[in-house]
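Every protein chain but one is kept in place in this view of the complex.
In this document, chain identifiers A, B and C correspond to the written order of the chains, with residue numbering beginning at 1 in each.
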Amino acid sequence: MSQDLQPEQQRQTFWETMYAVDRRWLYLILIIIVSILVINPITVPNVEDPAAEALYDYLSGLNEGDFVYIESDWTNSTRGESRGQFEALIRLLMRKKVRFCISTLGDPQIPDIIRPIIEGIAQEAGSNNYKEGTDYAIAGYFPNLEAHVSGLVNNIRETVREKRVAGRSIVDTPVFEGITDLSDAKCVVVITGSSTINLWYERIRAKTKLGLMCTAVMSGENIPYYVSGQLVGIAIGAKGAFDFESLLEKEWPADQNPGYKNFTSGRRYMSPLFFALMLLILAVVMGNVAMYQLKRTGRHN
Amino acid sequence: MLAQSVFTPEWWQELFSPDGRWLENSLLRITIGAILTLGLYSLLYRENKFYRFTEHVFVGLATGFSVVALVKEVLWPQWWVPMLGVPEREATPDVSAVPAVEAAWLWGALLPVACLAFFVFSKKHGWLSRIPLGIIVGLWAGQQLNAFQNRFLPQVADQARPIIPLGETSPAMAVNNLIVVITWIVVLSYFVYSFEQKSKFLQRTSLMGRWLLMVGFGAIFGTTMMTRFVLFIDRAYYLLIQWLRLGEQL
Amino acid sequence: MELLQIDLTLPRTDANLWLVIGLAGLAMFVSAVILFGISRVPSNFRRPLVGMFVFIAGLIWILDWALPKATVQRASGETDSIIPIPIWPYEYDLVMEKVVQGSQVLSGVLLALGVLSILRVHVKRLTKGQKDWPFSVVLLGSMAAMIVIGLGEWIANNREAAGIPGNHEDMKTAFSVVFIDMLQILDAAMFSLIAFFILSAAYRAFRIRSVEATIMMGVALVVLLGFIPLAMALTAGLPTEGLASNFRIENLKSWILLTVSTPALRAIDLGLGLGLLAMALRIMLGLEKGVAVD
Partner (left out) sequence: MGERDYEIISLGLQYQKWGWLLSLTTVAVVAYILWGIFMARRKAGSVTIRRIAGLDQIDEAVGRATETARPVLMVPGLSAALDGIAVQALTIFASIIRSAARFATPIRLLNYNGAVFAVAQEIAKDVYQTEGVPDRYDVDSVRFVSDKQFAFAAAVAGTIQRDKVAAAFYMGDFYAESLIMAENANMVGAIQVAATTQFTQTPFFIAACDYVLLGDEFYAASAYLGREPVLLGSLVGADWAKLTFMLFAIIALFVHSFQAIRPLTQEQIQHFEEMGTPVLEGQQYPTPDEYFFRWITKVPRG
């Protein structure tokens, strides 16, 4: 609204309100914005982050039959960011016919959360109807992170032998064919909302490539490892998921590949996220302008 | 408006006439979770009875779960089983084999020591509780040398990157590397307490250190905001799409 | 005659259950007697006594850090890296293992203290009919429910693994309701509340009042924009190479994170590490008031 049209007294009160808005109004606006955009999202353009693109390019450059090890330890509490990353990663690997094995840490329930997701994606067009036990394996839940990681590095087969699918140990399935050491895996991808990645930095041998998909919070402490070359790439937060999805779209445009599903929560969450953050920036700017105005008119103490 | 949404009778039918037994009715289960979620969100307006109810449910469940975890992840596998051991069992067609565990009966001696902690409630023998507590904190203290060496020395060594723009070091890299080390030193100098900062220079660096620290904090703030908003958006998706089905699912 | 050759561990068969239980009971009794003796020490010896427990506990780990580790060739052939100092009846590493295991049990049992505290507060509220007593009922009720269902599911799983017939599914379903549909959802909901609080906190704190507040705000906003596609589109026009590329918002973000933020945070971290180390030393030497030393 334009202040010039308002009488002196009212203008002041307007700035005073802006200076100290009751937080509940902010909350209400946030809820409204997010609700609308979650129900019917609008598509926002994307500029891929180089770090995420590096990881995507490396993985999409793999040959059919290559093996990738995935360590996924996200739970419901970081679902918003991690799930999108996870789905995009699985899609890419399935379309490239890359074998993968997943082990989870942190929460015994995770295998129950991710299995339906993977099976769902396997049904999609372009996923080469992947089967558990032939194309991919879920090594299940490992309570002790430290033991698990060093176990994988030292003797991958022994570490996951316990887990059985259709009566036989997963290491006897085609998934682990020709995989005797972790260095036979083309890459280890860690999808996490916690600092489990740090152990990998310490333990993993130079030969094995390491990729990371993490929450935005963790970007600060992990980007250095990308720069120093310890990570082939790093997908950060919902943006990272969105990057992966748009890169999938670039490689397999939906209009040319009917039935291909490239976009999920990454793009879905991007528009509400964008406008929520805009609200935050707007609120901050408003607060400062109001403060300046009050200072100017000497009402600020 | 989508079919199956909360505004259609189908939704309510599904909610109240479950296919199969009520525990398997996924909509009902989501509804339970959604109501609890709303209970916690009501705190945003003000503390109220609905929130208080949810809070107490939450704390009750959480504490209960800690007890369960204590039994099945600590006491049973780490104390009871090692103490009494397990006799070997061969595999049968439908049951996998159980390897034998030797009985280290000496674990029994641990129980009274742990129980000393409960003297904390006694006036006369309160000091006895300090023995188990002391052992725990002592073990923690002993680990710190190793922890310090493994965590911080690599960081310090990592700070030092070449600052001579020759070989593979580009001028830009050299400058950045110099900035890194200077930043590190200046910030660290802010955390020197016992030296009187009389000289203007020291005071300036210390102030500078505070400002650089704020850069670091600002960066954390920026990266964190994103994650937190996405979390809320995900919850909104859970409430509006998965529960009320107001939009198409992913 | 087997009774005579009792070792610290003995092979367990279905037969010797009572022997094992007896021995465990004996161990409990003996240590209880010893502790009773300790509880009788005159008050001026208590402080050094507790201090001794603390110091020895710490020393175990310090030795583990300092004693020379070695690569060894087992008689069986495989190599292994251990501390080659046998402490009867085990090797040092095995002793360490037991110590860790023991300390986990010890700190686990202390949770019971907390549960006692909860019970005391809420049962009192209940019996005295204090304000909000119905909520205490809710809390105690949900706690009891979780314990029953959680342990029930655990037992059901074990019985299933042991091949004992019966209906194990109901318990599992019940557990998935209280755990996945209630506890985890509550967790995620509380976590997501932070989005609102971060909004109001930023609105209040990000004012151009002081240099520090301004710096923090500026950096936070730049880093934030570095994550937003549309914001990146603003500077997408700039070249990806050369001097101007530094002003692409994502490069600016990365530069701040790498060149200023990371070292600054590492410096504060080092300070914290030193403080922690000093604390640990004071605790071990019994110089720290408040804990373990009266």
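Note that contacts are C-beta pairs under 8 Å (C-beta built on N, C-alpha and C of every residue); 3 or more make two chains touch, one makes a residue touch a chain.
In this text the structure is predicted, and so the values were computed from the model without any measurement.
In terms of the touch definition stated at the top, the absent chain reaches A, B, C within the entire complex. Across B:8, B:31, B:78 or B:159, the residue that sits in touch with the chain not pictured is B:159. The chain omitted from view is touched by exactly one of B:33, B:85 or B:218, namely B:218.
If you put the hidden chain back, the residue from C:37, C:68 or C:165 that touches it is C:68. Residues 23, 206, 217, 228 are the ones on chain A that touch the missing chain.
For chain C, the list of residues touching the undisplayed chain reads 66, 68-75, 79-82, 84, 86, 88-90, 107, 110-115, 117-118, 120-121, 124, 186-187, 190-191, 193-194, 197-198, 200-202, 204-206, 216, 265, 268-272, 274-283, 287-291. The chain not displayed touches chain B at residues 40, 43, 46-47, 51-52, 54-55, 58-59, 61-63, 65-66, 117, 120-121, 126, 129-130, 133, 136-137, 140-141, 144-145, 148-149, 153-154, 156-164, 166-169, 181, 184-185, 188-197, 210, 213, 216-218, 220-221, 224.
The definition used in the following text is that only the chains that are shown with their structure count from here on.
For the criterion of most C-beta pairs in contact, the winning chain pair is B-C.
Ranked by distance of CA centroids from chain A, the top chain is C. Chain centres defined as mean CA positions place B nearest to the mean of all protein CA atoms. Between chain B and chain C the centroid-to-centroid distance comes to 9 Å (mean Cα coordinates, whole Å). Rounded to a whole number, the gap between the C-alpha centres of chain A and chain B is 18 angstrom. Shared contact sites, meaning residues of chain C that touch two or more other chains, fall at 179, 185, 188, 191, 195-196, 198, 202, 217, 221, 224, 227, 257-258, 261-262, 265.
Of all residues in chain B, those that touch two or more other chains are 44, 219-220, 223-226, 229, 231-232, 234-235.
Partner chain B is touched in their complex by these residues of chain A: 24, 27, 30-31, 34-35, 38-40, 77-81, 83, 143, 215-217, 219-220, 237-239, 264-265, 268-269, 272-273, 276-277, 280. Of all the residues in chain A, the ones that touch chain C in their complex are 21, 23, 26-27, 30, 44-47, 49-50, 75-77, 79, 109, 112, 216, 219-221, 223-224, 227, 236-237, 239, 242, 270, 273-274, 276-277, 279-281, 283-284, 287-288, 291-292.
The part of chain C that touches chain A in the complex is made up of residues 176, 179-180, 184-185, 187-188, 191, 195-196, 198-200, 202-204, 206-209, 217, 221, 224, 227-230, 232-233, 236, 250, 254, 257-258, 261-262, 265.
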